[in-house]
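With one protein chain removed, the remaining protein chains of the complex are shown where they sit.
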Amino acid sequence: ELTGELRIFLDTSNPAPRATMEAMIERFQQQHPDLEIETTVIDREAYKTQIRNFLTADTPDVANWYAANRMKPYVDAGLFEDVSDLWAEAEISDNLGSTKGALTIDGKQWGVPYTYYQWGVYYRKDIFDELGLSEPTTWKEELANCQKIIDSGRTCYTIGTKFLWTAGGWFDYLNMRTNGFDFHQQLANGEISWEDDRVKQTFANWKQLIDMGAFIDNHQTYSWQEALPFMVKGDAAAYLMGNFAVAPLREAGLSDDQLDFYQFVAINPDVELAEDAPTDTFHIPANALNKEAARAFLRFVVSADEQTEINNGSNLGQLPVNAQSSVDADKFLQQGFNMLSSNSPGGIAQFWDRDAPAEMAKVSMEGFQEFMVKPDNADKILAKLERARTRIYDQ
Amino acid sequence: MTGVTLNQTIKRYGQTQVIHGIDLQIEDGEFCVFVGPSGCGKSTLLRMIAGLEETSEGVIHIGARDVTHMDPAKRGVAMVFQTYALYPHMSVAENMGFGLRMNGVPKGEIEKKVQEASNILKLDQYLKRKPKALSGGQRQRVAIGRAIVRGPEVFLFDEPLSNLDAELRVEMRVEIARLHQEIGATMIYVTHDQVEAMTMADKIVVLRDGRIEQVGAPMDLYRDPDNRFVAGFIGSPAMNFLECDFADGHVTHPALSRPLPVAASVPAGLSKVTLGVRPEHIKIDRSGDTCTVDLTEALGGVSYTYLLTPNGDKLIVEEREDQRSATGERIGISVQPERVMVFDPETGLRFR
Amino acid sequence: MTGVTLNQTIKRYGQTQVIHGIDLQIEDGEFCVFVGPSGCGKSTLLRMIAGLEETSEGVIHIGARDVTHMDPAKRGVAMVFQTYALYPHMSVAENMGFGLRMNGVPKGEIEKKVQEASNILKLDQYLKRKPKALSGGQRQRVAIGRAIVRGPEVFLFDEPLSNLDAELRVEMRVEIARLHQEIGATMIYVTHDQVEAMTMADKIVVLRDGRIEQVGAPMDLYRDPDNRFVAGFIGSPAMNFLECDFADGHVTHPALSRPLPVAASVPAGLSKVTLGVRPEHIKIDRSGDTCTVDLTEALGGVSYTYLLTPNGDKLIVEEREDQRSATGERIGISVQPERVMVFDPETGLRFR
Amino acid sequence: MFPKPIEKQPRAAQITYQAMLPLALLLWLGPLLAVALFSVKPEADFTNANYWGMPSSFEGAFNYGQVFFNSDMPRYLLNSFFITVPTVIGAVALSCMTGFALGIYKFKSNLWIFFMFVAGNFVPFQILMVPVRDLTLELGLYNTKTGLVLFHIAFQTGFCTLFMRNFIRALPFELIEAARVEGISEWRIFWYVVLPLMKPAIAALSVLIFTFIWNDYFWAVVLTQGAESQPVTAGITSFNAQFRAAYQLMSAGSIVAALPPVAMFFLMQKHFIAGLTLGAVK
């Protein structure tokens, strides 16, 4: 039986996820009544800087984070516990195979996933209907649709790039559709010049949208939440976003009749479709004091039942990582699940700021933001990114 | 003609009236000194003439011009302040030339005038210095220079020497007096220093509580004051006052060995009067024994003897160096009848 | 015996020496006044005696004890500062008793002593007040009270009255003199006020540039100064000095109608001397015409006449009220030979 | 007085001036008033784009209720108090002593030590960020109020010393000499003579430091995380993350966060201004 103290740090500061997590921890508590669990929820943005500090001092026993490159610095610094032992257990190895890669560095696993979600285009079905549009599948259709939307006095896409990463989403898709998953990963790994013609092609595609006025104005001053009302009010018809956007859109009053989803269209027919599906994870800091309880907690989180529970529509509203869990009947989750499992032959990316090293991610997303505001600066921006690349990967 | 005339001038601060209808005529080229106890309105009156305080009622003329509501800069007056009020960031020359500069006088002319003034005041070698680098006396001279440069018709001084130490004060006093002789402008001078008033003034105006008590030449006020206030105020050490019985043209007081005849015409029926006699007019009579010597102070050339009269009144007697009394000694005093003054004990008015 | 003795005391601040080997003997119970121009080292010397400044060289005794390097508190001295230095947050009684309290004297005893002192100084009714609620004179009295309470052997005063106005200054001066008579302790008093020095001191120490010029009783210094500096420093208005030719026991000067015989023994071969004569010892000779009246100042009882001698020297003459000269008048002067002093024009030393 | 007193000017000028005062104030405080207005509006006003009009209903109680009962705000406020008050006490206490030492005693390094405090007070504090964070981590005080308090005390000591030393310098030195002649030990001179006289300075400095520390954001971000130790300035950002785009709540939260120093200023105005002009440097 587990005793002692278990300190959990979470970044799920938005009301719904926060409640979900707290409920889950409560269930774990009931299983282990003698364990003293202390939960600290930190603002999502602040968490990203503070994880550095608390991994080295005042360390919790469990902390959530993100997969792939985002966890690499901590793994390299020896601040995350190697949990390969958990992954060796049948329960996990059998059911969590699809996400293992995202959690593996140097052949070892450094945490467990607890949720993931699809990205794609959420759109106002009622507006599409009104304009007689249907879900596009090709770049040409996409552009045509967009033109019609614009002609109707709306913009096609809402977006808020104040915190930069939303622009990263657009870049992910445009680049993966233009140049393919592998190219995209090589770019993230610094193996390809930003001044490569293929990259330029991606930007050229992007520019088509920008030039026709597809994005809302002033997006650089909005956070992603602040960009929601444009869609809610019908000023914008679509939003390239993660599935977590559904909840606030519904809250804001959009019914499922008004809201729908389609996979980002193909651009280059020669490349296979690949998707963004960021995986959120739990880790045990290397300096944790109660690793036994922490491991138990991680096992608990990935168990099929908990996965079903926390990812269902009334909670996180995302996809469970355990193959044994059931996906909520929610139409977006179903569509997403299908898309990721059957229509993503190219591969699954984590997200630009998780795949690229932090510094590169920062510089490049700034570049994306700038590009979206001043598309004519493309060459200058790419030159700058190229300079950053040579410096960052050099070290 | 640039005298200054005040006609029924009144000054009020809100409800309180501090100057109560002053009439005063200061002649062209006269050196007029305002004296009086602190708070009597000397500065206020001066500042009304300067235009720094509004005149609530009445009329002020400078020369033939009615200046009552004129801008200070237009009145043709210059003022020297107690704290000098030099501009600390300007050099001596700049300080002196500032007023002209503000009035658009050409540079060359300013320089010439500054040069002239600094010649008069022997400030030539300090023209480049800042006021901070000057001694008190030099600063005061610059302040005066600033006034001279503007060539005003009337100079106003508000206790210009009270921030200087005793020695410098004497020096500057003489200098201002000389300046007055040299340039001959009308000057109005506020002070509460006895000596300054006596030595510098052509005319002294004694103020009390916003009213004029007496106007006159210094020695006239000293010899022939109108009332007890002026008599006590002018002269140092101050006049001695003794409350005496009066009868038959004679006053009696325990300190006096016998009744003293007085020439003043005291109204009939008055049995008490105040007798005033200056310290230098009392002679010590070593054969008498009406008073006790309380203390003596020898200052070299002169010494002051503090006496206690039988009824506890105090008297100060000035003695020349050769005579000297010892503490505790019992002595008498004698007074020449023509040297004493007689005042109404109620109103303080002098009976002549 | 609690006199104060200084033996070859020297004070240096870094490189500069400001007190140059002072020898001084102050008797028990004596009232000793230090005077001298500003910056001459009066305060420094006093503070060395108090122990507030280290003595660089030499020895200081208070009574029989060598206190040269002793803690101020151990010297048995009390000091009264120019700015009073009252603790503003303590009442009068607390101010006076604070030193005793900090040194562990029992409460009852403190109270008794404070009571005694406040009786002497008539401060009884103010004991509960804070210094802020007192007038300048009362504050100074509290400062003195604080000194008295500690029952010191030596009182030190550093210009205690210079922050008071003229009237109060006279009053407090008398009071301190009386206090000295009452408690009879040794007192050392720094001032630059002529009158205070002359009237209060048993012994005046005249300092210049960190050296003693002369020590003596007030009237001795006045009548019989050792040198030109002391002669000029003591007495107001200051002594007149004339550079004269000397021959055959007579001095000649254009202002004098004929050579003046002097009794002083002037060294042989000296043809120039400085003649010193006080303003009150010059008589105006209306029949003469050697001098021009530059300016007269009438103060009432006395008036000062500023004369210009033919060679441009200046002279001040004191006249009694009856005589008076007019500006520009030409007059002669006469001096009684026994009233003049003769000084070495180089060293300033007096020839007796 | 400059400019010329308005009461000495024509009646028309007086009336214009009197009228302009409130107008100017309104303009000057406009942004703040807008926030206050926001904080009593119902949410509906924002969705209906009624940003600047009158509130359609008065929801002040509800909004502020949300802030106090449905967020971490009260905790952040408490944290701020527990950070600010000890800092004020600590910094003032330390600087009373350093100010006394530097203001009263003459010793060779006096001026240099004083200048060190002054210079330290002026460094861009960002340069301290990394080392101080490491030091705090090493001391095990990261993410504690104590860690923040200790640093604040140390850093503010620079400014406070400048302030106190100059204040003590202005005290009449004779007071200390008088006490020394009376045989009072140095410590007691400090305690019985100087400290009571420093009351005004202590008051002024306390108010000033209170606002400085209360309003600190940078160090709160660098040295703390999470609601258990962060002060309200840092808290308000996560509060805003929680209620993003709920302008009425963000406004109410901001007002609540701004209130304590404002109240402090109003209560202790005299001291506050004295502090600013005496010490005069932030």
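So that you can tell them apart, the chains are marked A, B, C and D in the order they are listed, and the count of residues begins at 1 in each.
Methods note: a contact is a pair of C-beta atoms (placed from the backbone, for glycine too) under 8 Å apart; a residue touches a chain by one contact, two chains touch by 3 or more.
Operating definition for what follows: contacts and distances are computed from a predicted model.
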Chain left out of the displayed complex - its UniProt protein name, from "Na(+)/H(+) antiporter subunit C", "Heme exporter protein C", "Cytochrome c oxidase subunit 2" or "Sugar ABC transporter permease": "Sugar ABC transporter permease"
Residue among A:16, A:204, A:252 or A:373 that touches the chain left out of view: A:373
Option touching the unshown chain, where D:120, D:172 or D:200 are the choices: D:120
Residues belonging to chain D that touch the chain removed from view: 1-3, 5-7, 14, 17-18, 21, 24-25, 28-32, 34-35, 38, 49, 51-52, 94-95, 97-98, 100-102, 104-105, 107, 110-111, 113, 115-120, 122-133, 135, 150-151, 153-155, 157-158, 161, 185-187, 190, 211, 214-215, 217-218, 221-222, 233, 236-237, 240, 247, 250, 254, 257-258, 261-262, 264-266, 269, 273, 276-277, 280-282
Absent-chain interface as seen on chain B, which is shown: 47, 50-52, 72-73, 77-79, 81-83, 85-90, 98-99, 102-103, 146, 150
Residues from chain A at the interface with the omitted partner, ascending: 45, 48-49, 52, 55-56, 73-74, 76-79, 161-164, 217-221, 353, 358-359, 361-362, 366-367, 369-370, 373, 384, 387, 391, 395
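We adopt the following convention: only the chains that are shown with their structure count from here on.
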Rigid-body rotation angle, chain C and chain B, from Cα fit (steps of 5°): 175
For chain B paired with chain D, centre-to-centre distance based on mean C-alpha positions, whole Å: 55
Chain centre separation in whole Å, for chain C relative to chain B (CA means): 28
Residues of chain C touching at least two other chains: none
Per-residue overlap in chain D, given as positions that touch at least 2 other chains: none
Contacting residues of chain D [partner chain C, same complex]: 172, 174-175, 177-185, 188, 192-193, 196-197, 199
Of chain D, residues touching chain A in the complex: 47, 133, 137, 140, 142-144, 221, 225-228, 234, 237-238, 241-242, 244-245
Sites on chain C touched by chain D in the complex: 50-52, 71-74, 77-79, 81-85, 87-89, 98-99, 102-103, 146, 150
